[in-house]
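For this view, one protein chain was removed and the others were kept in their places.
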Amino acid sequence: MTFINRQIEILIVKKLAVLVTTSPYSNLSVTALDYIETALKSNIELVGVFFYQDGVMHASKNIQIASDEFQAIQHWQRLHHTYNLPLHLCITAAEKRGISDEHNDSIHAIFTVSGLGELVELTTKADRMVQL
Amino acid sequence: MTTLHIVRQSAFNTNDYAQCLQVLGDNDVIVFIDDGCYNLHHHLTNNLIDNLNNNLSKSNVSAINIKLKVIAQHANARAIKINEAVVSKIEMTDLVSLTFENDRVITWQ
Partner (left out) sequence: MSDHALKTLAILNSKAPYSDSAGKDSVDIALVFGSFEQPVSLFFQGDGVWQLVQGQDGSAIAVKDYLKTFSAFEFYDIEDIYVCQNSLEQRNLPATFHIEAVQVLNQRDFAERLTSHHTIFRF
């Protein structure tokens, strides 16, 4: 790649948003986290991650995964704190699955309680919105 | 204008991959990840490769110049051998790059 092209590439920050629909105990979520972390480490701005369908379970404090297995929540916490990665939880999908802040304070603090309107925001802000 | 197709399911189990093949456009990229790696053993992929090699309309895929890729770690985890003559081995960083090199992404899961 020519010097000029490389300079232009550095200036144009690509914006990515990700829709996570898979549960914390599915290996599919390992892939989603790998994709997201890889994007964060390259020259890409992750405008946000939106959790929908079974993906909302990542936000639940009540999920307990056997200690020798993949702990998705630890990775979300690390990425959120290292990169200020916004994590948006679809509250309707969450409540359907017993996850709520109202009655039992069961949502990890790193997740922002949101609605599908936020999915619209992320989709319009990002250059690419990828569903995983 | 090209599309990146991320295929995560086995055609031996679901219709997702078959449906993906129905919407392929010229110069599209298919990346097999997760259980999508099993499709390297499926006749749909053999048909696709034959079709691409010979430019014949044997299968119901009419698009040309489709690039097939697979995330090596996902295939290796499943003991799926990769024939690099027809499918390229890639890493997750490549999948992220491909996301932006193509104009849109469809996830088949």
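Points worth noting:
Note that the chains are named A and B in the order they appear, and that numbering of residues resets to 1 at the start of each chain.
The rule is simple: a residue touches a chain if its C-beta (ideal position, glycine included) is under 8 Å from a C-beta of that chain, and two chains touch if they have at least 3 such contacts.
Please read all numbers here as calculations on a predicted model, not as lab measurements.
The residue from B:N13, B:N46 or B:S62 that touches the chain not shown here is B:S62. Checked against the hidden chain, the listed residues A:T38, A:Q53 or A:Q77 yield one contact partner: A:Q53. Residues touching the missing chain, restricted to chain A, are 19, 52-53, 92-93, 115-117, 119-120, 123-124, 128-129, 131 (touch as defined at the top). On the side of chain B, touch with the chain left out of the figure occurs at residues 1, 3, 15-16, 19, 22-25, 60, 62, 103-109.
Keep in mind that, in the parts below, only the chains that are shown with their structure count from here on.
The touching residues of chain B, counted against chain A in their complex, run 6, 8, 33-34, 74, 92-93, 95-97, 99-100, 104-105, 107, 109. Every residue of chain A that touches chain B in the complex is listed here, in rising order: 14, 16, 21, 27-28, 31, 34-35, 38-39, 42, 44, 127-128, 130-132.
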